[in-house]
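Yeah, one chain of the complex is gone here, protein chain that is, but the others are all in their spots.
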Amino acid sequence: MRLALIGAGRIGKVHAQTIDAHPEVTLVGVADFHAPAAEALAAQYGARILSTDAVFEEANIDAVLIASSTPTHADYLEQAARAGKAILCEKPIALDLARTRDALQVLESHPVICALGFNRRHDPQFAALKKAVVEGRIGSLETLSIISRDPAPPPAEYVLASGGLFRDMMIHDFDMVRWLVDEPITYVQATGSCLIDPAIGEAGDIDTAMVTLTTASGRLCHISNSRRACYGYDQRVEAFGSAGMLQVQNESDTRLRFTGEPGQVEEKPHWFFLERYATAYRIEIDDFVRAWRERSAPLAGAQDGLEALRLAEAAERSLHEGRRIALDDIH
Amino acid sequence: MRLALIGAGRIGKVHAQTIDAHPEVTLVGVADFHAPAAEALAAQYGARILSTDAVFEEANIDAVLIASSTPTHADYLEQAARAGKAILCEKPIALDLARTRDALQVLESHPVICALGFNRRHDPQFAALKKAVVEGRIGSLETLSIISRDPAPPPAEYVLASGGLFRDMMIHDFDMVRWLVDEPITYVQATGSCLIDPAIGEAGDIDTAMVTLTTASGRLCHISNSRRACYGYDQRVEAFGSAGMLQVQNESDTRLRFTGEPGQVEEKPHWFFLERYATAYRIEIDDFVRAWRERSAPLAGAQDGLEALRLAEAAERSLHEGRRIALDDIH
Amino acid sequence: MRLALIGAGRIGKVHAQTIDAHPEVTLVGVADFHAPAAEALAAQYGARILSTDAVFEEANIDAVLIASSTPTHADYLEQAARAGKAILCEKPIALDLARTRDALQVLESHPVICALGFNRRHDPQFAALKKAVVEGRIGSLETLSIISRDPAPPPAEYVLASGGLFRDMMIHDFDMVRWLVDEPITYVQATGSCLIDPAIGEAGDIDTAMVTLTTASGRLCHISNSRRACYGYDQRVEAFGSAGMLQVQNESDTRLRFTGEPGQVEEKPHWFFLERYATAYRIEIDDFVRAWRERSAPLAGAQDGLEALRLAEAAERSLHEGRRIALDDIH
Partner (left out) sequence: MRLALIGAGRIGKVHAQTIDAHPEVTLVGVADFHAPAAEALAAQYGARILSTDAVFEEANIDAVLIASSTPTHADYLEQAARAGKAILCEKPIALDLARTRDALQVLESHPVICALGFNRRHDPQFAALKKAVVEGRIGSLETLSIISRDPAPPPAEYVLASGGLFRDMMIHDFDMVRWLVDEPITYVQATGSCLIDPAIGEAGDIDTAMVTLTTASGRLCHISNSRRACYGYDQRVEAFGSAGMLQVQNESDTRLRFTGEPGQVEEKPHWFFLERYATAYRIEIDDFVRAWRERSAPLAGAQDGLEALRLAEAAERSLHEGRRIALDDIH
């Protein structure tokens, strides 16, 4: 697969490294609005510097990885689809439903392989949980609880452009719920507060939130988010069912244990997503290449992006109206 | 302290054993509507069989432990208060707010030491959590999450008389939230399903529930309940704050670990509350005796029973109306 | 069982409390060389103060608990046997083999129930390990590893009178090996150092030791002792076999877990044996009463004391001669 990368920022660098080491993928070129970033990354991996136009025009490019800033995702995705390139797009496609739906329509009329960067689906531990649930290890799934906390809050400027906690942060957890319960969600109930940084509240957002979702068959799902966990990236899931419980636990650099004056001490969890999901990013590329090679569906696609965004919309509306929102009312 | 026990059932037996071993308490007598039960328990501990009237009339009785069936609690509590006896009453005082308020009025006009059996407050692990929170170990508390699951669902007849999951089971968790956050609760949001036993649904109740509470300062609290956990009694609390997280973990008979074909295996949690809270029941009696001796407040009192019941009422209303309920609206 | 206690020191007090709460045992009286100690303890539990002569002479005394200083054990044990009293004797019977054998001969000619205070056999976690091994959960036992560390070293004067680390401290571990492997031990190899307190070395003893034992069928057992573990009493056992491994883990007051700046922190283990083996001491009394009631063997008897002492003798000889010692050579 000859792949072009759009976006040479933090996540673009992670993907470039994986692609460089991947036996089936060649990093053809790098494009970035900010030329020095593209140049540096291209030089590091012996790739060309490309204009974004060139990415979609060159015939010898099979696939495009969109890792640019969020507001550009939908446009690039549509251009790539029209050019017949396979797409791996960082989430979200767009921050509003209308723009997302438009992009999906282009994908429908120009069907290409399109994977969406819900990286957690590719994490070995979450994948093992999913597999065990599907195999019936806990019998019938009854409740799902997700705790997801970032190590430190973003600056208020970031928050303003992010679409808010539900669209920017909890979107991953909404996708996890959809992927793990594997049945329609019917109701969404949200609460939230600004407890960490008043500037986030002034920007009209929250930094601490709890959302409860109900599925068609009555399963109950809970998501708890915080923008700050002083001990690092907190990423846990508990699936509870008629025959038992499965728990994804935090991971750390090593399992070294110290016992002394302060007690029995193990390491803090990984600091943030780059460390925690390093393996997931590698597997995500594998999955994308496999989907492209086999002309089959990737593990997460554009439709999953739309559905997660609908849940975020519902949560936002529930927060403001103080009542549960039927997902059917989110169009 | 010369104490009379009303109720010789399961929980009455637990208390009788603790009292018998307590150096400061003498079990004077046992009363029970079901005479053989009273006779057996009285014989076992060398106590007298009493009528309930005698319990309140005899001058040499200092205190009454009310462990009879729920519908009798409020009446006995009022009689004990009028007779000037110290009271340890199993929760709840009553299943409805009006009856509970009446009982509290009697206590106001006949002030006696009155402890309510919220046993979890006396558990060493929960007490250590509370202490650490108060001492500021996690900085400012931001979220509280409680998971509470029974090993097996009660029969539907029990459910009918119980007042429902919120009043019968989650009432303990409501009290834990109140005790641990130590500030007014403002809003309650509830969801629930009947996923385990259809007979419970036919009796008009749920067996799986999630409730989210908001405090006056914006803290978020979550409670997850299930009537069945095949692995035993699941009793966990997670307090999260600006400087860290505290977690109460399940307890088991021993910490023996087996590693072999199935993996690395530790014992299941204790089966149910009698095993899990055996120590808490002993400390509860200690606290009652201390309060009586020092003429000071017990750790949990009648007012705590009323407040927990208000939260249960709010949860029930939220469940039916599909919106968050302001606690101020629950009178 | 009407029981007299000889010795009102630290361990005597522990036993007195258990006996007082035991429904089948009455603490008739307390004897102690140091009169005020006997008086205080007798007063606390409403028992009489006895001379040691009276303990053996009074007909209404069924049993004697010998918790006096080590050098007196053998004499009291012989007097009790001759008086036909059931005996629970703190370990060791004596610090040398000859004196111990003499005591055993008296027991042979005056057969009474005689239990020896190897408290660890009664600990629920060790008992669960033993049960699992016997039931074949790890297949054929191949190796056994015991780690046993005290929180702080004793004063050098104590060491001088104690018989040395092997007889005073590791004696418990020797008994654990014998109890758990349940076959003859053939060879003993020992190493040791004085690393903690030079005064212990000047007293001719060691404070850190490792001993390896071989059984008749070739199983290998390892014991590691230290007189100081800054984090508390370290009491672990690992039994390894053809079908898996069983591990006894340290216990602590609660399982509360803190996660924050220093990492993921659980409590230190219990500080010392009174906390760690509180339950074992209660069960030890139960076992003694049961043996007396049923006229059957207690879980640990006088012969077990002799055999553990032979292992200590072998270890001492191995340490000094720098070679493995055949247990058959220890008479």
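Per-chain residue numbering starts at 1, and chain names A, B and C are given in the order in which the chains are listed.
Convention: a residue touches a chain if its C-beta (ideal position, glycine included) is under 8 Å from a C-beta of that chain, and two chains touch if they have at least 3 such contacts.
In this text, all values refer to a predicted model and were calculated from it rather than measured experimentally.
Participant: Just one of C:143, C:162, C:254 or C:279 touches the chain that is missing; which is it?
Facilitator: The one listed residue touching the chain not shown is C:143.
Participant: Which one touches the absent chain: C:21, C:97, C:160 or C:195?
Facilitator: C:195
Participant: Of the listed residues C:69, C:105 or C:242, which contacts the missing chain in the full complex?
Facilitator: Answering carefully, the residue with contact to the hidden chain is C:242.
Participant: Taking the full complex into account, find the residue in A:125, A:162, A:189 or A:318 that is in contact with the omitted chain.
Facilitator: Missing-chain contact among the listed residues: A:125.
Participant: By the contact criterion defined above, which parts of subunit A meet the unshown chain? Give residue numbers in ascending order.
Facilitator: 21, 124-125, 128-129, 132, 137-138, 243-251, 253-261
Participant: Taking the full complex into account, what residues of subunit B touch the chain not shown?
Facilitator: Against the left-out chain, subunit B lists 230-231, 258-269.
Participant: Counting contacts across the full complex, list the positions on subunit C that touch the omitted chain.
Facilitator: 139-140, 142-143, 145, 147, 149, 187, 189, 191-196, 208-210, 212, 214, 218-220, 222, 224, 226, 228-231, 234, 238, 240, 242-245, 322-324
Assume only the chains that are shown with their structure count from here on.
Participant: Quick check: how many Å separate the C-alpha centres of subunit A and subunit B?
Facilitator: Inter-chain centre distance comes to 42 Å.
Participant: Between subunit A and subunit C, what is the separation of their C-alpha centroids in Å?
Facilitator: Each chain's C-alpha centroid was found; their separation is 58 Å.
Participant: Enumerate the residues of subunit B that touch no fewer than two other chains.
Facilitator: Expected reply: 243-245.
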